[in-house]
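Encoded as structure tokens, the structure appears first; notes follow it.
All protein chains of the complex are present and in place, except for one that has been dropped.
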Amino acid sequence: MIYNIPYVAVVALILIGLYTVVFKRNLIKIVIGITLIESGVNLFLITLGYRENSIAPIHTSSSQGSIMSLPIPQALTLTSIVIGVAVLALMLSLIVHIYRHYGTLNVTKIRGDEE
Amino acid sequence: MSMVIDWELILQHSPALIVAIPLLGAFLTPLIGRIGPKVRNGFVVLIALVTSFFVFLLSNDILTNGSIRTYVFGGGKPLINNRFAIRILFEVDGLNAFMIIIGAILVLVAVIYSLKYMKEYTGLDKFYTLLLLMSVGMFGMMMTGDMFNLFVFLEITSIAASALIAFWTSKGKSVYAGLKYMVISTIGALFILFAIAILYSQYNALNMAVLASSIQYSFLDKIAFVLLIAGLAMKAGIAPMHMWMPDAYGRAPASISILLVGATQASLYALFRVTFTLYGNNLTAILKHIELDLLGNSIEFDITLNGVLGILFIALAVITIIIGVIMALKQTDFKRLIAFAAVAEMGYMLLAIGAAITTIGGIDPETGAMIIPAQGLMALKGGIFHILNDALDIGLLFLVAGAVYYATKETSLNKLGGLARNMKYTTVFFFIGLFAVAGMPPMNGFASKLMIYESTYLINPILAIVAILCSILLLAMFIKVLHSVFLGPKIPKFKGVKEVPKTMLFAMAIIACIIIFIGLFPNIVVENIVTPATEALHNFSNYIGGILI
Partner (left out) sequence: MSGMSKIVKTITNIAFPFIIIYGLYIIAHGHLTPGGGFQGGAVVASGLAMIVVAYGSIWTIGKVKEKHLSVFESIGALGFISLAFLGLIFGTMFFNNYLVKNDILFGKDAIIGGTVNFNSAGIIPLMNFAVGLKVIAGLFAIVLIMAYATSRKEAVK
């Protein structure tokens, strides 16, 4: 039962993130919601690689006769974190431009300001 | 000294070179841009030409021989110790060869068009770097054989495209459109990553061919299937997830709009690849067995997966076509109107493929292909042929809109008028694009739309009626645009408007010539290019056998 707690946390993070993206009106809060969804998916990826009573998957230290955790989900999660950093940097730069142009960060005001 | 070129060696390494050469060009562009703008422009055109050469070489070999080429990055076998399917590899079969031809034409035309169109803006080093990176992402997405690699290239394309849409940072609307595109792309991609994690945890494989041969249709696989369809349809602009398309297409520079069409169709290709190859073995799985007792006769039939999936695709496609056409009728902005027409055209492709999915009978156990009757096969061919035609038609219309904006700095239909006397060549190109989108002979739109009408009529007549009606509405709408932009009396504000520069005309002429060629000789194109792609789609066991070599 205790090994299912990370999966419950994954579902909770994704649902809170989706709620923030859909229902909040401030642009910065929408970006924070996307970061929450991404944290949830990364947690899901890294939890898949755990095996009970395993050691870290380093090639030269496996002479102790125990099993190792899977290293592949660690590589996938690292790639996903790097992509998340790039996406976050791009979205925040665009928000700086939008604030300088419209003067507000409220989505309903910006949408009502254009055709 | 005689130089013997080893074509076999070049062909063997060409899948990697198609992705590596634009990547090298993208990293070299900021350094070469310090020398001067003309040197940088020439360098970017050279990179685009070399990539197109390799693309045509590889596609020619694959489409004439019918073989599948795999390329494992780093050498060795596709499976580690014959057990772990985690290596990054490119697997190019007929459908991939078809898609990279489209990508190469779009990249070449976009680069040639941008030389003069973006000449007076600053920061052009970054523009060309991002354009080459976006082409790397598109080619990678169209050629990869590994699920996680698909996600990485999808994100590369989305990030580069969003930065390019927001390139005109002095206007607030372009930046807002770029942000909207980025938010929706990221959410779709995260759904896809969740589905990839579910599939990896069950079968310990990331390779598409190994997954295709080992998926049993358990409960977690159903969840992964739903998430994959939702994420990829969000990226492909299918209603009700199409809201980003008019903003993103309508406010980007014209050469970026034509590349975005390519990126959207690459996502549609990924959707077909997941449906037909990954879940191909289970596509005729029986979901529910229903037995009814009506008036003394007992009727029993099965609800199969392909029936439900086909009806879902057809419903979404019909909604997309109707929304696209009806919203386009009331637009007053030139580029936004073409963007809504692009939304409707994506619906046509999904309609044809959905109708083909409903007619699948079963799986032939000897050859490993799907059993499709003749009208389903024609619908499949029509849908795939329409991918090529739609990219060319909508691309030409976007280039014409960009030319009008370059000459007059105006995009509203109410303020334009009477431009045909000053811009003769642009008017001719708009005529060609108009007839092609509406499906009139002798343009290429007629050939593919006729195949779609005939096949969907045989499957269900109502679909064909909806498709033909919306085509007529598209024709009427574009004739209205033609009259209000090009014909009509001269407006005194546009008295000094000149024709656009020759490189932009040359880019438009390339596409117009290909449109007329496909329109006059559709049989050559269908036999040599579309039929191998269709065969690769419904003989899905060839894809699985491709990595055992």
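Labels A and B are assigned to the chains in the order they are written; within every chain, residues are numbered from 1.
Basically, a contact is a pair of C-beta atoms (placed from the backbone, for glycine too) under 8 Å apart; a residue touches a chain by one contact, two chains touch by 3 or more.
Everything numeric in this text was worked out from a predicted model, so none of it was measured.
**Student:** Based on the whole complex, identify which of A:L15, A:I28, A:I67 or A:A89 touches the chain you can't see.
**Tutor:** A:A89
**Student:** Can you work out which residue in B:L28, B:A285 or B:A509 touches the chain that's missing from view?
**Tutor:** Checking each option in B:L28, B:A285 or B:A509, the one touching the absent chain turns out to be B:L28.
**Student:** Which of B:Y71, B:W244, B:Y279 or B:F313 touches the chain that is not shown?
**Tutor:** Per the contact definition at the top, the residue touching the missing chain is B:Y71.
**Student:** By the contact definition given up top, give the residues of subunit A that touch the hidden chain.
**Tutor:** That gives, for subunit A, the contact residues 56, 58-63, 78, 82, 85, 89, 92-93, 96, 100-103.
**Student:** Tell me where the left-out chain touches subunit B, residue by residue.
**Tutor:** Residues in contact with the chain left out: 13, 16-17, 20, 23-24, 27-28, 30-31, 71-75, 170.
Keep in mind that, in the parts below, only the chains that are shown with their structure count from here on.
**Student:** Counting in whole Å, what is the centre-to-centre distance of subunit A and subunit B, each centre being its mean C-alpha position?
**Tutor:** Inter-chain centre distance comes to 28 Å.
**Student:** Name, in rising order, each residue of subunit B that touches subunit A in their complex.
**Tutor:** 86, 148, 152, 155, 159, 162-163, 166, 169, 172-173, 175-176, 178-179, 182-183, 186-187, 190, 193-194, 197, 200-201, 333
**Student:** Enumerate the contact residues on subunit A facing subunit B in the complex.
**Tutor:** Contact set of subunit A toward subunit B: 14, 21, 27, 30, 34, 37-38, 41, 44-45, 48, 72-73, 76, 79-80, 83, 86-87, 90-91, 94-95, 97-98, 101-102, 110, 114-115.
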